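Complex shown without one protein chain; remaining protein chains in place.
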Amino acid sequence: MLPILEVKDLKKHYPVKKGIFGRTNGMAKALDGISLTICKGETFAIVGESGSGKTTLGKTVLRLIEPTSGSIIFDGVDITQLGAESMRQLKTDMQMVYQDPYGSLDPKWTVGRTLEEPLRTHYSLSAQVITERIHRILEVVGLTPQHALRYPYELSGGQRQRVGIARALILEPKFIVFDEPVSALDVSIQAQVLTLLEDLQSRLSLTYLFVSHDLSVVRYISNQVGVMYLGKMMEVGPTEALFSDPLHPYTQALISAIPEPNPDKRSERIVLSGEVPSPRNPPSGCVFHTRCPKAMPQCASIQPEWLQISENRYTACHLYTN
Amino acid sequence: MNRAVWHPIHAFLGKLLQRRLVFVGLVLVLIWVVLALLAPWLAPYGPDAIHTEDKLLPPNAAYWFGTDNFGRDIFSRILYGARVTVWTGMVSIGIACAVGIPLGAIAGYFGGKVGNFIMRVMDTLLAFPSLILAMALAASIGPGLFGALLAVGIVAIPEFARLMYGQTVVIKEKEFIEASRAIGVRHKSILFHHILPNAVAPLIVQITLGLGSAVLITSSLSFLGLGVKPPTAEWGAMISYGRNYIISGEWWMTVFPGLAIATTIFGFILLGDGLRDALDPHGRTSKK
Amino acid sequence: MTKLLEIDHLSIEFASPTGPIQVVSSISLDLEPGQTHGIVGESGSGKSVTSLSIMRLLPKDQARVVEGDIRLQGQSLLGMSESQMQKVRGNRIAFIFQEPMTALNPVFKIGRQVREAIRQHSKKSKRAAQKEAIALLSEVGISSPEQIVNVYPHQLSGGMRQRVMIAMAIASNPEILIADEPTTALDVTIQAQILDLMKKLQKERGMAMILITHDLGVVAEVCDVVSVMYAGQIVEQGDVKTLFREPKHPYTVGLLNSIPQFSGKEKRLQAISGQVPHPAEYPAGCRIAARCPSRMDMCDNIEPTLYELDHGHRCKCHLYRGDENVTYS
Amino acid sequence: MLAYVLRRIAMMVPSIAGIIMITFILTRVLPGDPALMITGEQALPEFVDKVREQYGFNQPLLVQLWEYLKQLARGDLGFAWHTGHAVASDFVSRFPATIELTLVSMVIALIVAIPLGIVAASRQNSIFDHFARVLSFIGSSVPIFWLGLLLIGLFYSKLGWLPAPMGRISDNINPPTHITGLYVLDSLLSWDMVALKDSLRHLLLPALCLSMGTMAIVTKMIRASMLEVIRQDFMRTARAKGLSERAVIYKHGLINALIPTLTVIGLQFGALLGGAVITETIFVWPGIGNYVTESILSADYAPIQAMTLISAVLYGCINLIVELLYGVLDPRVRYE
Partner (left out) sequence: KSSNSQESATSSGEPQVSTTASAKSSAGSTITIAYSQGAGQTMDPHDAGDLTSASYAFALYDQLVTSGTEEKDGKTVGRTDKIVPSLAESWKISDDLTTYTFVLHDGVKFQSGNAVNADAVVYSFERAKDKGESGSLYTLANIKSVTKIDDKTVEFKLGAPNHLFLKYLATFSFSIVDPSVAKSNPDDYLTQHSAGSGAFILEKWDPATEAVFVANKNYWKGAPKVDKVVIKYVAEASNRELFLDKGDVDVALDIPAKDVESLSKKDNLTISSQSSNRIVYLGMNAKYKPFDQLKVRQAINYMIDQQKLIKDVAYNQASPLKSSISSKSPAFTSEGYEYKYDLDKAKTLLKEAGYEKGFTFDLTVNSSTQDYEDIAVLLKAELEKIGVTLNINKVAPAQYRELINKKSAAAYLGKYTSLVNDPSYHYGFLLDSKGASNYTGYSSKVVDDLLAKANVEPDEAKRTELYKQVQKQITADSPWAYLYESNLIAGFNKDVQGYIFYPDEIIRFSSLYK
């Protein structure tokens, strides 16, 4: 399949400011050399614990955050080189859906006005066309035209998230980044949104970058999964393969940590000790070695390379170095 | 809370009227505004009409609040004074808004060196005790109504700039702002259509409270002789004038204009406080 | 036999501008010593209100118990004076809150806060309490407790804070530990650590536990008994294994079908349509009727009772009226 | 920490420079010819010119500014011709009076406001709460100059309970040994009870009058932040430990509620300095406020400039102190 997005060695380092004169002493490496390829029509999921850089990755790919280095090739164009205006126009192709269904809609705007904004920003359309498109998109996401007149506080969380999705869809993009779109929602609503996303993808042949920390959701929705830890990619692979046969000890631990509601399917659990270190002060060598149950002496000093294990499977771990 | 089905205005009014104190405030402010508007029809005498034969009369049937040393009717003067007060309040707060809000918004939204500079200047202005700054300004601009309201307006600028700055900094971090940027909306549009409307509530509160302090500062200036020119009926000036008469027992020359000032400010403060509660149930806007 | 804790047809109302709103309706549950009782349900279903009412920590001027009772070893908690209640809180019943970020006082050192929990219900000296605090912290898996007692909450990660909360909760050896979504705010790997810790402590100390969560997986792993709440009511209650193997209530079934099954992608998710109503708009009759795939006409008007099935398994659904023996799959 | 303080002080420099500029410009556009005011009414024009030259008023503004800066650099605040004294010596003799007035007002305000705010918040909508709220509303609505007049009218002229509002101590009583210049403090230090009593009696009305606004605002702030704190999770944690409501409020709530209030208290010093201008006029208090009013009315540059400069420095220092206190009270804030 054709890659629509290729990210190569993407880095985002935040200066850590201290003191009132804002002297920079150190860098927080939110993204530290991420590479990945997403093919058309596919869902690429990013999982990882809090602070691992998932959101940063999602936003950097859209250049909502300026990368420190690396390239982002979207549809054959390296968008890190684009000027502000061309980047603005590219927004019709790349969109974003946010985690917080409460914070991502302007509380003073009706749904209709929120949906109108992207159209008005990019096209000059007649009021009638705009209304039509709004109504159409509302139906697409499972709302009714009446919802256009509502204010966000009059909607439930699931409905708001649908509005967020509608806002992203109304420009008919090819590629959408979802930043934890369901983690703020109740299970029953979460399922509604997930099925909606599935439907939309198949109907509109969209490509998703889906950020989540919930492995069950990721497993359900994605074709490819990337596991991140402290700004680095630990493992990438096709979903089924990765879940059934995780390569990296971190992936293994993550998968085993998920509570399983089915009492008949419980398995032995690997409980990781300690917590995620700060990206301002990441461990040397393999960033995971401080918590790794299989850590070896060289892990503390040598940074493992990005290895291709089999056709689609990559990982960075010394277990596979030879 | 997200499932509230009321219309926002109904909800707002409901909350507002729930509090009796706010209602008192609203009524007080409205009374003064109405009195100011209708002063020429309500006042039994002209504000400067001299009746030397009736000078220094205590409150009586003909002169409800008594008369001053020229036999001017204190009641009429207070009514006309309301016009001066309403007018200075509106114009000076208008000036403060017109300058302070854009400055704060620009500094908050774009930040950087310019923003830093703007806020530094505002902080510098805030470092002056406001009354002393107002006095120096009023004296520099030259006494009179114009000088006073300009001075009061300038003194209030940094507060609006600071408030708007704080609001902008908070709002611009909200996801819906980034969502708009993700769509490609331009900065100007974001500032006008997203940030400003979301900052309106605390601004309204600040305007209300600002009106209260404008009344206070204007009357203080007049009291110190830096405000309106005689014989303009202004409350602070009336008190200043009347203070010499307290000792000889003519308390009405001081007490009534003082009550007028106090009730006006009281009204604005109650209203502002109530608006804050109604517009922002968590009272978070009160802090920077 | 008197139960350790007994909630008996408890109903709670909140004051609102438009009149009182009942957010918890006639809830009953029992807790045996050493048992773990899970409460699951969607947001707003009344889980936290129920748990806070046991501690009598609901805001007095807003919340009111309109019906029912809560008994601790037969003694009514609702009838206690405030000072008697203070002897129960933290001593016989302890509490862990959802947000470890805000549940600790930001301006006091960890040591002081743990000490306070210790000394509140014993006459220990400050010294002794400090020692005990260190011991407790190490018991909850904090590696260098001597240092941790001297730091402030903001210097700790979420997982560490939750451990501190647990240490404070077990300080007086309570008979019951109520944990309101103790792991929701935590990462999966940390969540696993904390759940492990809680299971371990419970076993060691023989505490009974009420675990509130919306994660069915957590319930399945940790609890013995589970109550499923919906719109202020318990709709299904029973032994965890039975309930998860054979969910009876259409809502429970829907809930289980809503979770992406981890073990395979074969099944498409089956979402429950619609959403939880606001407490002010709870319908008459069965409260789930509008969202229920097996809705019957009677559901709209007649509220079902909690029907007893076997092994203490209860289900609040007209499908399980005694006369008809319909099963749902 | 020390480095932080030094850096903070360094940061005050641009702001103070700004203030020097603003004041300089403001005073120069003040209408009124100082040379005319320096010389008496009978002075012949040639003597007026002589004075103009002597003080450099005939120089271009930039030169005057430069001269002023040079003079400031020498630590010389200039000469106040309207009193005929060096500004510095005027300040030395008047500032303690203002400081004393301001501090005592602040103390009064806090003594009333803190308990009132706490009680109001912990018993929201109780009679205490209503009382506190109404009091704070009234406190910020009543103009000082009016209140002052009424207070004098009542307590001095009508009732005669308090001494004449004139100066800081009665004529027949010797001021306490000069240590700090604050009579109350000095008389305590030198254990001069007669002076203490008398100076307190003199202070009472002006300080009360000046404290009203601050009292109102601080009450309101304490109440608001206490209400905010009461909602916090950690308060519930404290209750869940079995702490009594009192302990919860005073041990856990108070300090958290005080922290945000600190800023407001710091800012209030500025307001008090402003309020002192009016209070001092009304109560004939021999402080700096009176002095500045006179200076503004008689276009006397040097004292106005000195006053704004000093109040800006004071303001900066108070803010710094507030910030440092913040660091002490709130462990989340640390300065290095």
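The chains carry the letters A, B, C and D, assigned in the order they are written, with residues numbered from 1 in each.
Here, contacts are C-beta pairs under 8 Å (C-beta built on N, C-alpha and C of every residue); 3 or more make two chains touch, one makes a residue touch a chain.
These numbers were taken from a predicted model, which means no experiment stands behind them.
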In the full complex, displayed partners of the excluded chain: B, D
Absent-chain contact - pick from D:F137, D:Y183, D:F234 or D:Y291: D:Y291
Hidden-chain contact residue, picked from the options D:Q71, D:S93, D:S190 or D:Q232: D:S93
Sites on subunit B contacted by the missing partner chain, in the whole complex: 48-50, 52, 55, 69-70, 139, 142-143, 225-226, 229-231, 243-248
Residues in subunit D touching the chain absent from view: 30-34, 36-48, 50-51, 81-85, 90, 93-94, 97, 152, 156-157, 160, 163-167, 171, 281-282, 284, 286-287, 290-291, 294, 296-300
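What we mean here is this: only the chains that are shown with their structure count from here on.
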Contact network partition after subunit C is left out of the picture: one piece
Farthest-lying chain, centroid of Cα atoms versus that of subunit A: D
Subunit C-subunit D separation of Cα centroids, rounded to whole Å: 54
Centre-of-Cα separation between subunit D and subunit A, whole angstrom: 55
Touching two or more other chains - residues of subunit C: none
Two or more partner chains touched - positions in subunit B: 3
Contacting residues of subunit D [partner subunit C, same complex]: 124-125, 232-234, 236-245, 252, 255-256, 259, 329-332
Contact set on subunit B toward subunit D in their complex: 21, 120-121, 123-132, 135-137, 139-140, 142, 212, 216, 219-220, 223-226, 236, 239-240, 243, 246-247, 251, 254-255, 258, 261-263, 265-266, 269-270, 273, 282-283, 286-288
For the subunit C and subunit A complex, residues of the former touching the latter: 42-43, 157, 159-160, 187-193, 195-196, 214-221, 240-241, 244-245, 254-263, 265, 268-273, 275-276
